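This is the structure I have questions about; it appears just below.
Shown here: the complex without one of its protein chains, the others still in place.
For subunit A:
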């Protein structure tokens, strides 16, 4: 995979579970290989972990490619709440119970 030999991401602190979405123009960008595949997958939100599973690639490799796509504006991070509210934690509990 093409990571230019880098092993550290350009976006430190991006969590493995945070949803990423492709911007509408990304599909027509001249992207190659895994970058293109990631943009296709991210037509619906996918996290780093989802992408690593789908591409059968190590997390660190996906992190580097995603970092470039974020820097170039092809992907955006779905903003997450800083602190999960009591309501949200109760919602998680109730939904798990109902599974």
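General remarks:
The working rule: a contact is a pair of C-beta atoms (placed from the backbone, for glycine too) under 8 Å apart; a residue touches a chain by one contact, two chains touch by 3 or more; residues count from 1.
FYI, contacts and distances are computed from a predicted model.
Hidden chain, UniProt protein name from the list "Signal recognition particle receptor subunit beta", "Ni/Fe hydrogenase subunit alpha", "Amino acid/amide ABC transporter ATP-binding protein 1 (HAAT family)" or "Amidohydrolase": "Signal recognition particle receptor subunit beta".
Interface with the hidden chain, as seen from subunit A, comprises residues 7, 13, 15-19, 21, 23-24, 45, 47, 49-50, 52-53, 56-61, 76, 78-81, 84, 86, 88-93, 95-97, 99.
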